[in-house]
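Every protein chain but one is kept in place in this view of the complex.
Order of writing sets the labels: A, B and C. Residues in every chain begin at 1.
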Amino acid sequence: MKYFYYPGCSLEHSAKEYDLSTRALMRLLGRELLEIEDWTCCGASAADTASRLLSIVLPARNLALAQKSGETADMLVPCSSCYLNLKRADQLIGRDSQTRGLVNEALAEEGLSYGGGVRVRHLLDVLANDIGAGAIAEGLKQSLPGLRVAPYYGCQALRPFADFDDPEQPHSMDSLIEATGASVFDWSMGAKCCGAGLMTTKKELAQELVADLLDAAKGADCIVTVCPMCQMNLEAGQKKISRMRGRPLEISIVYLPQLLGLSLAMSGGGLRLDLNLALTRPFKQRLAAMAK
Amino acid sequence: MAHSQALGAPGHSARDPFSEISKNLRACMQCGTCTGSCGSAAKMDYTPRQVWRMVQSGLKEELFTSRTFWLCSSCYYCTLRCPRGLPLTDTMAALKRVATAEKYANDRKSPPFYKAFLDSVRKYGRVREAEMMTRYFLAVKNPALPLSFVPLGMKLLAKGKMELQLPGVSRGGKLERLYKKVMELEAAQ
Amino acid sequence: METKTGAALVIGAGISGIRSALDLAEMNYRVFLIDKSPHIGGILSQLDYQFPTDHCGMCKMLPTIGRDASSQFCLRKGLFHENIEVLPATEMTALEGEPGNFKVTLDSAPSFIDSQKCIGCGRCSAVCPVDVADGFNGGLSKRKAIYLPVPHNIPNRFTIDIAACTRCGECEKVCPTGAVDLRSEARRAFKILVVDDELVVRDSLKEWLLVEGFSVDMAESGAEAIDLLSSNDYGLVLLDVKMPGMDGVEALQIMREIKEELPVLMMTAYATVETAVQAMKFGATDYLMKPFDIEALIAKVVGHYERTVTVTGRVIEVGAVIMAAGSDFCDPAKNPGAFGYNLPNVVTGLQFERLVSGSGPGEGKLIRPADGRPARKIAWLQCIGSRDLQQKADFCSSACCMFSIKEALLAREKSGGEAETAIFYMDMRTFGKDFQRYRDEAEKVSGVRFIRSRVHTIESEPDGSLKLDYLDEKGAQREEVFDMVVLATGQRPAKGTIDLAQSAGIELNPAGFCRTDELYLARSTREGVFAGGSFAGLKDISESLILAGSASLEASKLIWSKGGTQAASSPSEAAFEDLSKDSPRLAVALCACATPLRGGLDLESLGAGLSRWDPSIRVFQVERACTLSGRTALLQNMKESGCNMLSIGACMPCLYGKMLVNLAKETGLSPQLMDVVDIYSPAYRSGETDPLLASARIQSAMKMSIGRLKTADPTPATSFGIIRKALVIGGGVSGMTAALAIADHGFKVDLVEKEGAPGGLARSVCRMIDGARTAAVIEKLTSDVRANANISLHTGAEVIASKPYERLSFLTTIKTENGEAKQLDHGVTILATGGREAATTEYGYGTSDSILTLFELEARLEKGAAAADLGTVAMIQCVGSREPGRNYCSRVCCSSALKNALRIKKENPQTDVFIFYRDIMAYGFLEAYYTKARQEGVIFIRYSLDQKPAVFVSDDGKIRISALDPILGKDIVVEADLLALSTGVVPNDLSGPGEMFGIEANEDGFFREAEYKWQPVNSNKRAIFGCGLAHSPRSIPESIAMAQAAAQRALVMLNREKVQAGAVVARVRRSICSLCERCIPACPYGARSRSEEEDRILIDELACQGCGSCAAVCPNSASVVRGYGDRQVMAMVEAALE
Partner (left out) sequence: MSKTGKITVKDRDPVSSLQNFLKLLLEKGTVEAVLVQQRLPIQNAAVMPVLVTDPEKLEGADPLAPAFPLNGARMLSRLTRKPLDAPIAAVMRPCEIRAFFELVKLKQGSAENVVFIGVDCLGTYGNIDYQKIAASTAGAESTLTFHRSILSGKGTATGDADISPACKSCDHPVATNADIGIGLLGANIEESLLLISNTEKGARVLGGLGIEVEEGDQPLRQSAVDALVSERTAYRDKMFEATSEAVSDVQKLMGYLGNCVNCYNCRVACPVCYCRECVFTTDVFDHEPAQYLRWAKRKGALKMPTDTVFYHLTRLAHMSTACIGCGQCSNACPNAVPVAELFRTVSHGVQKAFGYLAGASLDDEPPLSVFGEKEFSEVTGGKD
């Protein structure tokens, strides 16, 4: 099975480990990733503040490039914000002829055209539904017993397009986590927003939201994320937020492919756990002990 | 209490984006589900429900003194739960568009950030995070802001997760033609 | 030649189905009442309490006229009426023919329990291993696969839920009367042939099918299959597509030649799907995908088997069909983004009703379903699955606001007043009669909190209670924790409505309910098929029954017009010998049958004991009295003994209802002189170990029956002729419809209208909600009335006096147009005196000609005043309504205001329209107009009773309306050019006709009906009915429906030559009556009056229901109820103490 692969800007630098661990995991599970060559930014939440058409054209460009490559495959997108923009563009172009006309008129500048048809899939959707917990369980080499993992879905992976999990009470990560031998930490904040989009402009508000999440995760060994912006937002400033709330809130934050990779006995190096900004010492010792 | 406000439905010029927004919101029955669902409603001076009401009643000037729509983190809870199925999160984005386009300077940080972000994409096709942040800090002209990001910057540098590029050095202009075409099309609509 | 008695089919035995069935049965039509579930009662069998009495009142639907033709006990226990054949677990699969004579095919699901044998002992369900969620209790509790559909039915028959049953056969073994027959042999007789080249596939298939109880043969190849086929008979073939040599398709074709309609399931792997589909062209019935999903495979095979054994093909001929299949509630858990509706301790409205019901999971103690702790702080969330475009539910479900308030009151009562209750709502739609008063009382007296807010999420706390985040009315963010949350779930079309509509050939509306005529709400899109109750959209009980009545009227009019006569007289009315001169000669028949029920009962000693006790009786035994042969033996013995009274000792008295009536016809003895005594269950049920004590108890039961019969009053029931003409007072839309409905059945009607021309208030309304011109409706009705020979219309006439005439009819004097008095004799009266728009002086009305009432605005719009020059239009709702002095909602002003606003917007979208409102009462499908009004840009501004908008007329004629906008929390001013006030509807004066016919008006001046829910069109006097605006404000289509329902009730009286009074009625022994008149107010049916001239108490035998209140009040038994005289009761008490 082949997938187009759209990493997105943050996976180039600030979320490099997410990109590398995803590629490594997919290779291990026998799925081929075709990175769209010359892909450009999807516009995230900024394009929409400048012009509605721009916020559709930018993602449409990447969809057109994927279609132009002649392959027929779903497009796998690890970052929730890119996933939302790509899917929104695909739907609007598919549904509304007026938008389709304008977008294609713009894309013509780059000799591209797009009429819809590429199915945009989030990484979690592919892991949960195409690969499935069974494959992870079969390939399990390094069980992680007793590890309490809090699944964090963020917001834009689930809403407004609720096509692979319940937008309010998601459960698609549970089976995957249990397949690794770890146990799912029971909390109700899995689908709450961490305010990452506001971290640069409205820091105090974003930190409040992060603090609530870390508070709720008390008792879990680590939080698992499926979006570079949530990851960065939860990792950065754990000390400052602990001071703000007046109690220790430090907790390890790992990407889902990293956790799954560990259970399939991929080396910590290959999963670039070294690049994670927040891995508590007890968590690292735990992983080392389990590796023996 | 507050001055009494002559009420009249918003003006109806053909292509005014503001009346476009109000047309989308007409079916709102002020049930308050959106405000109840909004994570950042506590910090907003006007709650989302009051914003829709002001749009419906055409109170444009007063609306754009509010910072509500800048606090929207596009988490789409409100769109999911609105019993009228209205595109509420998209409306918040549209209000940002109108505020930026018609230069209502009620927020000093968000417009420059989004501009820096889009300029970087316009130039390199992708966001060069370091360069984008420096351009944003320069635009905001408040030294305290960059200082607060230094610890995160240092950690990223140490881990090699951020390249140090100097602004304005390389050529760029990757999506220049695309941007121009889009602006042209948008204006013609 | 037995004239073809008119017959009708009623689909769905909920309360609307029962109402229509009873309506038609009381008019002596034959009725087939079918329901797909194993019991009757629909949703109401689960509700113990109904608004406004907060008690159950279902039995008030039972016939009061000719009541001996029907069972007179609790309807939730069952319904037995001479003219109704109740068919549970039955569905209609085809409807052919044309209106007046339809041919209907009925399928009833195979019943694995013989209803004659099952005695409801419950041993089977004790051993049943399967536990399934109990739908009756809304899934809150568990039940077995073999279960009692309703805890309190008579006879209490068990049913098997075929889907859940694993056919383990335990129940079959343990059933004492052998009533359970899982037809396992029948399954074994169903042979299946499996044809597949791979052994592993054949073996696994064989093993699965054997477990299911079928017998299986196997074939390795097509050829082998074919010669197997020619030698024996298969019910089903599973045929693999890809096989070496002869492939599946080829084999299929040959097989089809051998056995034409042989069902074949192709088995195909992923690649050969196309071939399997292609094979279907050659007659394969279906295909199965490899690798097999066991459940799906078994379900398909069992499906085929079930279809072959379903009892099909019962074809009945009926004149009309009434669809009363009801509606379902939406399942909140399936709501996208479940908002936490599936958390523990979150229940639906129906589940709450079960929690407070005595037969429910919590036995009526208000406990939380999850942990059984008492629920003392409860929240109701309104509009779950209604008024929600996200779920394509652009409608209001009409009934939830009121049943939530009722449930809140129930919670307080069940918790001894401790429970704290809160209702979260958007518009509290109290649009019906006395709804507003019920809500005010709930709020002010019982302390129910009404919070105007739509809660978005429920989160569960560690201790299982629930945290609600919501926005309060001032816009502040609130968090509150409750023990339990009840969701007022909205309506959805009943399961199976789509295929029911297909087989009935009727269309559905966009929301999936039955599409009905705009004006005649009971008419579906197919002539002859009518819709009653909530099949066309959820309604409260009263509206459902009104619509059911209207459907019965339409059906009976159709049957009557196509020549389907009513039966000459109902069997129970046959004349019986007058035995008052005979001395009692009593025979006792003891039914001997092999039922193991008998236990140690020895019939000989029982018979001997009785003869010793009373030598004058004759005792004989009969073999299996409930069968035909048993009855003939019984008849034979009765003739021999020359008895004039009969007491039968048998097993289940309830089975003998119809049998006694037929026996009476054959022997000429009135059923009142026969009695059936249960001589078996005392012995069996109580597990009486000591046979002596058991037989003593049985003996005393028989002696009581003998005592009762010997002292029975033998005079047969009397019947009375009434004048078969009707008087309709008020010639509005309702009056004319009622008159036409009666006249179309061939009876004379006098229609008295005060004004010069008929039409009533409808004349000052220009358009219906959908834009149709009201004048057209009135013209059509008026021309029909004038053209109808049976109707004599008296315009400009007024009713001035009325007095009883010819014992049970009326003689009414009217003053005609030219002033002279005219006397009209009639048997029934329908009050349709109507109402008018209320006047007002509020909000500056009268000080400027641009301040109008609602009707005046519509008149101006109708006169073509171009909307352009209307400028800005403002409307204020609830002017004078829903406040002290006139504390009821006039129901129609909101929809009329929306109609006017949409019309203005349509003609000129630029006009600004503002509507000041307290609650928009857009109930039912009117909600779509409310949504449309908002989408068209109408601005709605809410105000509260204590902060009304203020209106100033400035000198330049502009109207300035200032009010507080609650959302913005700011004062706003609307400058309008035109202000319309919705003043609501007030009833026309009822005191005149009221006092003449002895009926009262309620405190608002409307007609006081006998019972809001269950007898909406009857008054508390027998032959007086009421409909239309006189009863309560309602729209024109709703008035028409109510007029038809009232006419239908009147026709039950008019329809008979002789109206049979009940056998058990009151009598006055004049000689010892001291005329203290205490019995007159005691009679709940107004059946007693004092006649001044004859100086005695008169009884209206038709109205009397034999309830005995008069006998209880009378100290010296001057007033006595036939059948329950002092001597009889004493005789039974004596016998009981033997």
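By our rule, contacts are C-beta pairs under 8 Å (C-beta built on N, C-alpha and C of every residue); 3 or more make two chains touch, one makes a residue touch a chain.
On a predicted model such as this, the values are computed, not experimentally measured, just so you know.
With touch as defined up top, name the shown chains that contact the chain not shown.
C
Return the single residue from C:Asp131, C:Glu640, C:Glu883 or C:Asp1126 that touches the missing chain.
Checking the options C:Asp131, C:Glu640, C:Glu883 or C:Asp1126, the one contacting the hidden chain is C:Asp1126.
Touching the absent chain: which residues on chain C qualify?
Residues 413, 1071-1078, 1081-1082, 1113, 1115-1118, 1125-1127, 1130, 1134, 1137 of chain C touch the chain absent from view.
Just so we're on the same page, only the chains that are shown with their structure count from here on.
Indicate the whole-number Å distance between the mean C-alpha point of chain A and the mean C-alpha point of chain C.
The separation of the two C-alpha centroids amounts to 54 Å.
Once you find the CA centre of chain A and the CA centre of chain B, what distance in Å lies between them?
Taking the average C-alpha coordinate of chain A and of chain B, the gap between them is 23 Å.
Among the residues of chain A, which are close enough to touch at least two other chains?
Each of 162, 167-168 in chain A touches at least two other chains.
Which residues does chain C have that touch at least 2 chains other than itself?
336-337, 339, 457
Residues of chain A touching chain B in their complex?
That would be residues 9-10, 12-16, 38, 40-41, 43-55, 57-58, 61, 102, 105-107, 109-110, 155-156, 159-160, 162, 167-168, 192-193, 195-198, 200-203, 205-206, 209, 236-237, 274-275, 277 of chain A.
Name, in rising order, each residue of chain B that touches chain A in their complex.
Within the complex, chain B contacts chain A at residues 39-40, 43, 70-71, 73-77, 79-80, 89-90, 93-94, 96-97, 100, 107, 109-111, 113-115, 117-118, 121, 125-127, 129, 133, 136, 148, 151-152, 155-156, 159-163, 174-175, 177-179, 181-183, 185-186, 189.
Which part of chain C faces chain B closely enough to touch in the complex?
Residue positions touching the partner: 336-337, 339, 383, 387-390, 426, 453-457, 469-471, 475, 477, 872, 910, 912, 914, 931, 934-937, 939-940, 962, 965, 967-975.
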